[in-house]
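Here the complex is missing a single protein chain, while all its other protein chains stay put.
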Amino acid sequence: MKIGLEVHVQLPTRSKLFCSCPTTAESPNSAICPTCLGFPGSRPILNRRALEMGVAIAQFLQCQIADEVWFSRKTYFYPDLPKNFQITQYDSPVGVNGSCLVGGRSIGIWRVHIEEDPGRIKRVGKSGEEVSLIDYNRSGIPLVEIVTAPDLTSPEEARAFLTELLVELRHIIGTSASDEQSVRVDANLSVGQERVEVKNVQGLRNLERALKFEASRQTKMLEAGMKVIRETRRFDEERKVTHSAREKEFEEDYGYIGEPDLGTFDVGSIARSLKPIETPLRRAQRMAGHYMVDFEKCKQIVLTSMAMADLFEALAERVDPEMAMNWTLGPISSNWNTLLPLLNPPVTLDIVTVVKHVADREITDSEGRRRIGAIAAGECPTDISCAVQDSLLDSIISKYLDENPQVVKDYTTNPRAANSAIGHVMKTAQGKYNSQEVVEAVKKEIEKRKG
Amino acid sequence: MSCGLSPEKLVRLNDRHHMFAELSSDLSALQEYPPRLHFSAKDNLCAQGFQARAGSRILEGYRPPFDATAVARMRSAGRALIGKTNMDEFGFGTFCTNSGFGVPRNPFEIGRSCGGSSGGAAAAACLLEGHMALGVSTGGSISCPASFCGVLGLTPTYGRVSRYGLIDYANSLDKIGLLTRDAKDIRTCLPIISGPDPKDPTSCVQPPLALDGRHVAQVAVPEEAIKNLSTGVEEEFRKALKLLEDQLGIEVRSVSMPSLQYALSAYYVLATSEASTNLARYCGMRFGVKGGSISQHFNDFFSETRSAFFGTEAKRRILLGTYARMVGFRDRYYMKALAVRQLIISEYNRIFQDSDLVLTPSMPFVAPKFGEIERMKPLEVYQADYLTVPANLAGTPHLSLPCGYHEGMPVGMQFVAPHWEERLLLDIADRWSCAFSYQFPEAEE
Partner (left out) sequence: MDVETVRKVAKVARLRLSPNEEAQFARDLEEVLNYFSILDQAPSFETHDFNPVLISDILREDVPGQDIEPEILKGSMDTYQDMVRGPKLS
């Protein structure tokens, strides 16, 4: 069985690809403007951040990055496409000929390019008689399209590949869970000779279902001695079946031409200026190899938090890596929610010191665990003063100011606005700090936020 | 200025010559004292308070929610927009006979064409003293009507004036420009409409607009461009060359530009290719005419509206442009035309190494009668553009000036300057306007 995917991921920019409409909206048809509606006289202008994200993704997927890219018009007629052409990259993808290591196998990446999303169509009415209602909030949202070689060999593998890809992309460009739900895939699957395309499958679960159904459908046909027709099919989410996409049987000739309104873009220099980022799964591989520890455990760490991976590596440099692993996945992990906001280099050092003491048998195992718990609660584990106290104070203040931003605004004209913050801290910290410490720290943080 | 322009006079002139598709509902600016300077915009330029129909019935009723940048800048400079001028549908035409809302009639002789596609703009510039008409050129749609109507027509460098708010014909060829009787007013208005606009990326690469600092000493006349001229045009053009030499001290030399033979074909391939994609959006949804019934299948819905509301020339160019981009033809036509454009730009640059400007007649004949136009076949109409197309394809700035009159009808000559050197054209406009007497028809009412 051969499976290839064309994955469309929405880029988490704040504005659309070719206009400055916001990418989030409260109600249908509210994030719209003449450009993303295709009104006559409107013009596209490329979003720099979207271009940078596209390059970062192509780099991550080990592609050859183009020196220069441009955009093209792909002309076809559909109610969700305001200009009746889509601005995409036809003969100028950002990257080509890459690969992605997944579950030990290398999956070929044919190309990575940037294009705009059409609007979202809602079909209403009886099946076969549906009319369309369209929300153009989605029109013009930046997409990256990643085309794989047909190297995947099963629906499960395809889903695993996409899941891991999304984990990595989250780290590179900051996609969120909702972006990932909106991932759309056109999948090509062939059991025998003929390849069938299943278009516009949304989300990981539907992808696996659609591929399973299609694989089964083709297998049954071949076993019955029938020929599988090369065609395009749609996946029905409700009934979990694929059927022929009758309405798009019309053979479009996309008639690609260059998009003169945008010009060309020097992508080579963008690529060279991007700092290489270590993505979670790549990091897990490196840690497993470098410290000679179990890969699955490393994966567990990075998928929880890269900050936990930082802490693990700090430990593994000072104590036996196996021990570092046990303490990370043990006491540190069980205190993770309260510990994370307090983590900074001095606090990290304190934690490492605790574990080192256990390793050197200066304190017992359970005393070590007690001390980690204390640090996570913002308390010094021994009578000696420690870093987490300051860290806890900063963390309480930060949380309060995040939730009450008007305090910072009001402080400019009225210094007494700080009093509410000071009062809150004193109450929350329950006498851990003297009032002078608190006042100084609050004012320092407010000044930092003002500037 | 003579007796100013009253709203009544404007309406009477328009009833006779049909230069305006839509007049402002508020013409009081004309009666202020001192009277405000007025301007018009070709109907493919969006202006709030007016429809923008680009000469096409498929845009009937479209009221844009924004001003084109060029219009906004003229308004900010204090000029009053008195109306939208008639044009060939989407710019498709050389005689303004493809207008969906009224065919403008030549101010010199009413049975003759104004030229196109900015026919209404040229007629307004000719008939209304002190008026500035914004026009648009894709293949010569400023030079042609300027020549036929005996006014000055400046087409700036591609990218000099923002195209935000211009209803597209061809994005790599459209340029907004100026038509007027008065060279001085071009000098005033060009800086107003020019300059980078973040809403149009193609306007953001220009060097600053210089108005002075260079002087025209020598012009080149390509021998390919003075073939197939009507007798009248040839005569007047030669007289004009003599005037340039004798009175303005400008040296005229003959050159060869062999790549000009490909210009017309490359132009029509690129223009129609781009236009066929630009016009895909007109399908009865979202703006303009909303024809058809929602219960139709979308292919039928789209096809019905488009077929009912596009004119014949629009359909012809859509077919041509779609074909030129299709699989199997794209390399031979679209890709080849892109290469030819670069060739022609190189050819111009080669000539500009030794000459300040290139000079040809603007059109091969004077404004034809409407009866003659009806008998012309499509290819003949396209070929009438052979003098204006090369400069338009190359994106070089050019200026059409009245240079003579044949049997009462104006003859125009067209100067072409290197990219960004509009100041050479301003120089020649000033000097020619001193040496040559323009004739304007008595505005009959």
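Details
For reference, chains read A and B in written order, and residue numbers begin at 1 within each chain.
Simple rule for what comes next: a contact is a pair of C-beta atoms (placed from the backbone, for glycine too) under 8 Å apart; a residue touches a chain by one contact, two chains touch by 3 or more.
Everything quoted here is computed from the prediction, not taken from an experiment.
Among B:Ile250, B:Val358, B:Ala394 or B:Ala417, only B:Ala394 touches the chain that is left out of the view. Of the options A:Met1, A:Val96 or A:Ile121, the residue whose C-beta touches the omitted chain is A:Ile121.
Checked against the full complex, the one of B:Arg238, B:Lys315 or B:His406 touching the unshown chain is B:Lys315. In the complete complex, the hidden chain is touched by one of A:Gly54, A:Gly255 or A:Pro381, namely A:Gly255.
The missing chain lies against subunit A, touching residues 13-15, 20-23, 27-34, 37, 39, 45-51, 68, 70, 77, 79-80, 91-92, 119, 121-123, 128-136, 246-247, 250, 252-253, 255, 257-260, 262-266. Think of the hidden chain as still there; on subunit B it touches residues 63, 65-66, 157-159, 172-173, 198, 201-202, 204-205, 259, 261-262, 264-266, 268-269, 276, 280, 283, 285-287, 290, 292-304, 306-307, 310, 315-316, 318-320, 322-323, 326, 332-333, 336-343, 345, 377-379, 382-383, 393-396, 419.
Just so it is clear, only the chains that are shown with their structure count from here on.
Once the centre of each chain is set as its mean CA position, subunit A and subunit B turn out to be 50 Å apart. Interface residues of subunit B, counted against subunit A in their complex, comprise 45-46, 52, 54, 59, 62, 64-66, 68, 163-168, 171-172, 198-202, 205, 273-274, 276-277, 280-281, 283, 285-288, 294-295, 297-299, 302, 322, 325-327, 330, 334, 338.
Of all the residues in subunit A, the ones that touch subunit B in their complex are 34, 37-46, 73, 75, 77-79, 82-85, 131-132, 247, 250, 253, 255-263.
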